[in-house]
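Just one protein chain is left out here, and the rest sit where they should.
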Amino acid sequence: MILALAYSAVMLSFLSGLLALSMRQRKMLSRLWQYILGKYPNVPQAWRQNLNDSLTEQLYPMRLQQLVFLLLGISGLLALLAGLSVLLAQNSITDQINIGLPWLHWHVRFDGLSGLFFAIIGIAVIAVSLYGPGYVKNNDEQQHPFAVLGLFSGLFVAGMLLVLLADDAFFFMIAWELMSVTSYFLVAFQHEHSANRRAAFLYLIMAEVGAIAIILGFGVLAGYSEDFSFTFTAMRAAQLSPTWATIAFLLALLGFGMKAGLVPIHVWLPEAHPVAPSHISALMSGVMLKVAVYGLIRFTYDLLGDVQWQWGLVVLVVGAVSSVLGVLYALMQHNLKRLLAYHSVENIGIIFIGLGLSLIFISNGHEHIGVVALIAALFHTLNHALFKSLLFLGAGSILQQTHETDIEHMGGLIRNMPKTSVLFLIGCMAISALPPLNGFVSEWLTFQAALQADVLESGVLRSLIPVSAAALTLAAALAAACFVKVYGTIFLGLPRSRHCAKAQEVEGKGMPAGMGLLAGLCFILGIFPGFVIHLLNNVSGQLLGKTLSNDAVAGWIWLAPVSMHQASYAAPFVLLAIVLAGGVSFWYLRRDPAMALRHAEPWDCGFGGLTPRMQYTSTAFSMPIRRIFAKVWHIEEKIDIEKQGAMDQQVTDIHYQLHVDDVSWLRIYPPIERTVNRTARVVGRIQTGNIRVYLADSFATLIFLLWVIS
Amino acid sequence: MNWLMAIVQTGLFVILAPLLTGWIKWCKCRLQNRRAPSLLQPYRDLWKLTHKQPVVAEQASWLFIITPYVIFSAMILAASTVPLIAVDLPTSASADVIVLVGFFALARFFQALAGLDIGTAFGGMGSSREMTISSLAEPAMLMAVFTLTMAASTTNLSFAIGFVLDQGIVLRPSFVFALFALILIAIAETGRIPVDNPATHLELTMIHEAMILEYSGRHLALIEWASEVKLMLYGVLIANIFFPWGIAQQFTWSALGDALLSIVAKLMLLALFLALSETLFAKMRLFRVQEYLSFAYLLGLLGLLSHIILEVSR
Partner (left out) sequence: MEILQLDFYTQAVLSLAALIGLTSFLMLGQGRLLRLVFVFALQGLLLTLATGLAAYTLDNQHLYISAALTLALKVIFIPWLLRRHVLRMNMHRDVEALHNKTAVMLGGASLMIFSYYVLLPVISNTTTMMVNALAVSLSVVLLGMLLMISHRQAIAHVVGFMSIENGLFFAAIVSTRGMPMVVELGIAFDVLVAAVLFGIFFMHISKSIDTLDVDMLNRLNEVDR
């Protein structure tokens, strides 16, 4: 039954993709409809009217788009239901599909971990399908055909869901490639700009390199298993030597880390995510990265089994570096979607800090704390999916209404777009880890796990874990700074361009509803984290065979991961107290009608008239941080001052140019490129172009192989 | 009874906070050979501000209006979790020290947004500087907190204080470092000299004042009161974690009275030190603050290392 739900979720997303193809088949469809009408004349009048309307030329595209997104939404709903029910049922369901080669069936397994990620994808897909129709409405059909967008969106979602179902390496890789390749087409959707094509190509290359690493990792596992069936069951049973286990782990970390966007293999992410349509960016950033996290968890905890603390250390350090560098790079961006993409790097880093902590604790025999860390990581995975999708959808609304992507040209939107501004504010608060929202809960749990470092034997680990926790604090605090910058520049202050001054609130109910769903979940999960933690506890029980202690899960008000005596957090109380204190002071101070607000001009230092150009820009806002952490970026700053008049005293013109680049582009990739080119030149010498030389090569190879065999 | 006690304690916190500010001002004036205003002057200021009609800028949004209330309630919430005169109160279990940092972050987030709302250059300047300084201060704060929590193996402030009380007077090298680190951070976070100057209105120097420049009337009163509560919060944190002696562990009248007297004495002493240091030191340049805060971080780190190296043997 549960599996049927999961299958139908996949099938529906396929269907929605296929349905999108009929965008240009209106005439054929309407002929088909006339034929059906002729055959069965007793179709109810209401249906007939409705369908006739829908098949007219004006309404057809809109209706079809709505139908495509409706199917996608139902698929998301089913995925959510399937995920939740398998999480609650706490069992794992296996199945075989007889597709593919005759002796290699596709193995399917649906357990708690897959269920959790199913639910995550489900929520995001529901929100995106609510949002989608409004967003693609004004799409230019000639330039950006909806058929392409819908087809690949459907296939993309189906691919992600299939990855989670896979129980053998072949199926896994096929689904993985389906996900990667369809998302390539989505990135390349707006292909008229060469930058977008370049970003998409970069994404494809890195996705494929990552895929190769994953295949090699599976290969190592399969090499140690009994038969070469490549099923996960066989891989679980495989007994690896520690060295080979480490090699397999590192390959998986490289492959999945490339997809997840760990520093320094993140460079595709800020290029690719912003150029896709916004609702797709929401899916890519909010969900696709999580599939990579799923892959790593599945590979490490489930397939490899016996974890080593060195792996945990590697993951911890990589995670800490990613989180700090990700947010620092994000601070320097002024393209809104690029900035959000860099924040994905940061949040993936935070998730990896949690995973690293759990690996360290588990391998040192402190499973009960490892569970806390794992739950923190999984919780943050869920939270990031919620608030990052929300923020990307918000960015889409802003883009649609103002036609701007550069936040330096925005401002004052809080007055023009009241609904969007509230929802976006909730997203900003959640990602900045402010209580009482959900981002805070997962980071709090990560801290609680890190604070238990004292139980470890090794002094080096004991001192490194707090340092990485401090990196996490730095990342969280900088993220808050970054989102003050983002929200302040976009929504507050005076509008910096005409587009922004004239912007309107988004039309229709769908777009705010999609965002509202995510914002509401951010809020509810922040106030009542107990339910989610209960579910995650089931995941950890299935994966590790260990759960949190009973009193930690029991209360729905109190959150005490280790014990009440060590740390506790009661979000409902916090909310209640904030509302009470704020409400009472609000009511008390405003009771006197004579003291109503008086509006006046703001203080302008007596120089008359504030102009939007006097405001702090986003570049100016992040300037102190740019100066303090100057070594992290590659900064080119140029100031040209033109002077004239007597003694060159009068300044007529000032030009300021600032270029901030990601250092990893310059430090890591050019050497790789040079090496590849050099190797290619060396290899290229074989290509003389003379056919007899090629024959001689083949001959030599043949002789050599014969010698090897003998 | 316990809940009543918690509410009373929070009320005391909020009510006594302006008095502490008045005392600091009084000490500073005496140290600088000036005539001091009355100790009750902050109360009079608050009273005056709440009875004035507030003026807001034309383009102010709803965010600007609700921000003072958010800041004030976040500070009250923070105050309710810090043990002032008694430990083991129910409110202190609802939030540990990390959540406390979260409350400060919440207040700061809204304050910085309100600074950007009007669109004046001052507000942006203040917000930018405040967020920069706080993002450097928070890791340092966490390091100091880590040192404490590793020794006491709890992040709950009540239990941590109870731990220090139980073990009696012990010379812990790590606590010395954590104390100094926390003092440095407290100065930075509450906007005192040498990081920020609470008494200035010069554009080159101000941070906190720049953000709230557009506020007036009851809004200003709430923000001022909240920052007075915050100052007292840090003072109480330092006083009660490192020198908890005197705090009431059971709710008898005499114990509570002693606790009140002792915390007043401790805070007066701390405030005297603050006034002295503010008289002796000059404000730093903005880009020196990073060195100051990285020193605080280093202190926290050294505290942690000395806890690991010197205090635990396995």
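We call the chains A and B, going by the order they appear; numbering starts again at 1 in every chain.
The rule is short, and it goes like this: contacts are C-beta pairs under 8 Å (C-beta built on N, C-alpha and C of every residue); 3 or more make two chains touch, one makes a residue touch a chain.
Remember, it's a predicted structure, so these values are computed and weren't measured experimentally.
Colleague: Which is it among B:Lys28, B:Arg108, B:Arg172 or B:Arg192 that touches the chain not included here?
Modeller: Counting the whole complex, the residue in contact with the absent chain is B:Arg172.
Colleague: Which is it among A:Ser8, A:Asn139, A:Thr246 or A:Ser463 that touches the chain not included here?
Modeller: A:Ser463
Colleague: Which chain A residues would touch the chain omitted from the figure, given the whole complex?
Modeller: 459-460, 463-464
Colleague: List the residues of chain B that touch the chain left out of this view.
Modeller: So the residues of chain B touching the missing chain come out as 167, 170-174, 176-177, 291, 294-295, 298-299, 301-302, 305-306, 308-314.
Heads up, the rule we're going with is that only the chains that are shown with their structure count from here on.
Colleague: Indicate the whole-number Å distance between the mean C-alpha point of chain A and the mean C-alpha point of chain B.
Modeller: Computed value for the inter-centroid distance: 37 Å.
Colleague: Taking the touch rule as given, give the residues of chain A at its contact with chain B in the complex, in rising order.
Modeller: So the residues of chain A touching chain B come out as 411-412, 414-415, 425, 429, 432-435, 440, 444, 447-448, 451, 453-454, 457, 459, 462-463, 466-467, 469-471, 473-474, 476-478, 480-481, 483-485, 487-489, 492-494, 558, 564-570, 573-574, 577-582, 585-586, 589-590, 594-604, 610, 612, 614-616, 620-625, 627-628.
Colleague: Applying the document's contact rule, which stretches of chain B touch chain A when the two form their complex?
Modeller: By the definition above, chain B touches chain A via 50-63, 65-66, 69-70, 72-74, 76-77, 80, 91, 93-96, 98-99, 102-103, 105-106, 108-109, 112-113, 115-121, 123-125, 127-129, 131-132, 134-139, 141-143, 146, 149-150, 153-156, 159, 213-214, 217-218, 222, 286-287, 290, 297, 301, 304-305, 308-309, 312, 314.
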